[in-house]
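Heads up, one of the protein chains got dropped from this complex, but the rest are sitting where they should.
Which chain is which? They are A and B, in the order written, and residues in each are numbered from 1.
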Amino acid sequence: MRKKGLLYILLSLAALTMIVPLLWMISTSLKSNQYILKMPPRIIPEEPTLDSYKQLFDLFPMLRMLFNSITVAVVVVGGQIITSLMAAYAFARMRFKGREFLFLIFIATMMVPFQVTITPLFITMRYFGWLNTYLGLIIPTLHTAFGTFQLRQALLTIPKELEESAFMDGANHFLVFSRIIVPLAKPAIATLCVLAFMSSWNSFLWPLIVTRSEEMMTLPVGLSALHGRYETKWNMVMSGSVVSIIPIVIVFIFSQRYFVQGISRSGIKD
Amino acid sequence: MVGENRIKKSFWVLFFILPAFTGLVLFTIIPIISSFVLTLFRWDLISEIQFAGLSNFRKLILDEKFWNALKHTVSFVIGYIPFVMVTGLFVALLMNGKIKGKGAFRTAFFIPVVSSWIAVALLWTWLFNPKFGLINYILALIGIAGPAWLYDPNWAMTAVIMTSVWKDTGFVMMLFLAGLQDIPQSLLEAASIDGATTVKRFFRITIPMLSPTIFFVMIVTMINSFQVFDQVWVMTEGGPAGSTSVLVEQVYKNAFRYYNMGYASTISLVLFLIILLITAVQIQGQKKWVHYA
Partner (left out) sequence: MKKKLIVLLMMICIIVSVSAKGQQGKEVTSESEKTEITYFTFSAAPDHLDHLDEMIAIFEEKNKDIKILVETAGWDDYFNKLQVNIAGGIAPDVFELNYENFVTYAAKGALYNMDELTAGDSSFSKDVYYPRSYDSFSYKNKQYGLPETFSTVVLYYNKDLFDAAGVAYPQENWTWDDAIEAAKKIRDPENDVWGLHSGIQFWEFYKKIAQNGGAVYDGNGNITIDSKENVEALQTMLDIQNKHGIMPTDAEMGGMSDGDLFVSGKLGMVVSGIWMFGAFGEADFNWDIEVEPGMKTKATHFFANTLAISSSSDKAEAAWKWAKFFTASEESAKMRIRTGWELPTIQDEKAVEAYLTMGNPANRQAVFDSLKYSIVPPVIEQQNELQDGIGMYLDQAKLQSISAEEALNLSRKVLEDLK
């Protein structure tokens, strides 16, 4: 009984430290500029004001940028889940020559920092005529080696007996894939969904380079103007961050529905 | 009959792999190969590309800043990976058990993952503040005089590691949680009925069944930590006095500050080879301990 109590206390303390940045972001966003960098910092603002939010929406085309970010993120996540699931199925459940080598290539692409690939990619985009378009923002990121890897690992834990009976009943790969395998991978898919959304939502360098006009900018790109050469408007940076975090947290909370322990194995004939 | 099957099989393989692979080739592999080819050239992005032979590689071997960055990157990797995997796994196990308010706790742990490094870096710069920061304040309560953390070349990297572990624990937690879902409850219950203790159940059932995920997390965190950049750039910009300079920071500086894309590509090629080698070793090693269904 006491052990459980101690556990809850430790857990709550740890969770509290995790929430601190959000609290502090909110707190800073409610401060007017002069109070922001007063040392030592205060959690509760002396004169809380929603000014920085008002200024943010005044100074930037926030709704447009939100729209761009959401559109891009939704399409990219959908695309990444589909392409990764399919490739993961091939890598995990099918046998073919060169499978391991091809998979290694997938993983190897994660080992090169983006800073050196961005220029050739930009030139490719120019060649396709996709600069400053949704195509340019979305298409190059519709695939993900990370997601393919993650889903492959998840699919590998599914016992072969499940498909064997389906194949014997005359099912083809697509049916096995969609009716049997995919439902069993729900927690992994939900996880990828959240991580892919977050990655696309927070993505900065690529959208910065590929967009040219204000109407195509995503949220992080637009807000980067707040970091001036000589001074940074921290309260607006924080209100921008707060606005930015909300959609991801919402996606996360919804994804939790797929985390129910142990249900995934209900198909096995014990 | 056999021929027909082979064609059918090739069709299916292509059907499943092509969507991801096409994108990968066009938008990732081709740019990567371009950058590898660039290692033999000098290019400042503004004027003509010039052939440079192996001079970039010769420069690399003699470049003190490169070796310095390599050293610090390795320090980061060694300090960060075990730490973040243990905390991530520990929290995931807790979140998977019979805890009230699981959803709320999980969301809390996820918040740092989602926050931008700019906000996190600013916050931790204050926490690490030698005079007013919480960390030195707590240390003082136990009678320890805390170091100057981000302003002390001997401690800056440690501070960066601590911040990274704190921020990424939720990420690792999420990956482990997904893996834990695949462990049948029935198996654990049966074992417990048979008299197995929590510890035994953990090591004999949980860990082996979780091993594909552990393997995945290890590889991904290793690949990512070798390419650490954002937090270093925002917290210390490689300072103080180059004590947190890392490989991707050198890549970035050479590519965009020093107008030397060829040399930047060279550093990133070497980085790639290092990561590839370590990953290959890990993949070979997986046969010994990773347990697939």
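Throughout what follows, a residue touches a chain if its C-beta (ideal position, glycine included) is under 8 Å from a C-beta of that chain, and two chains touch if they have at least 3 such contacts.
The model shown is predicted, which means the values in this text are computed figures rather than measured ones.
Enquirer: Quick check: which displayed chains does the absent chain contact?
Expert: A, B
Enquirer: Of the residues B:Gly88, B:Pro112, B:Gly133 or B:Gly262, I need the one that contacts the missing chain.
Expert: B:Gly133
Enquirer: Tell me which residue among A:Thr49, A:Thr133 or A:Gln256 touches the hidden chain in the full complex.
Expert: A:Thr133
Enquirer: Among A:Ala88, A:Met111, A:Met198 or A:Leu226, which residue is in touch with the absent chain?
Expert: Result: among the candidates, A:Leu226 touches the missing chain.
Enquirer: What residue numbers in chain A mark contact with the hidden partner chain?
Expert: Listed in rising order, the touching residues are 33-34, 37-39, 59-60, 71, 74-75, 78-79, 82, 118-119, 122-123, 125-126, 129-135, 138, 178, 182, 208-209, 212-214, 216, 224-231.
Enquirer: May I ask you to list the residues on chain B that touch the chain which is not drawn?
Expert: 43-47, 122, 125-126, 129-133, 148, 150-153, 239-242, 253, 256-259
We adopt the following convention: only the chains that are shown with their structure count from here on.
Enquirer: For chain A, which residues count as touching chain B in their complex?
Expert: Touch residues, chain A against chain B: 7-8, 11, 14-22, 24-25, 39-41, 82-84, 86-87, 89-90, 94, 96, 102, 104-113, 115-121, 124, 139-146, 148-150, 153-154, 156-160, 172-174, 177, 187-188, 190-191, 194-195, 198, 202, 220, 234, 237-238, 241, 244-245, 248-249, 252-253, 256, 259-262, 264-265, 268, 270.
Enquirer: Which positions of chain B touch chain A when the two form their complex?
Expert: 9-10, 12-13, 15-17, 19-24, 26-32, 34-35, 38, 45, 91, 94, 96, 99, 103-116, 118-120, 122-123, 126, 129, 132, 166, 169-171, 174-175, 177-186, 209, 212-213, 215-216, 219-220, 223, 226-227, 229, 248, 251-252, 255-256, 261, 264-265, 268, 271-272, 275-276, 279-280, 283, 292-293
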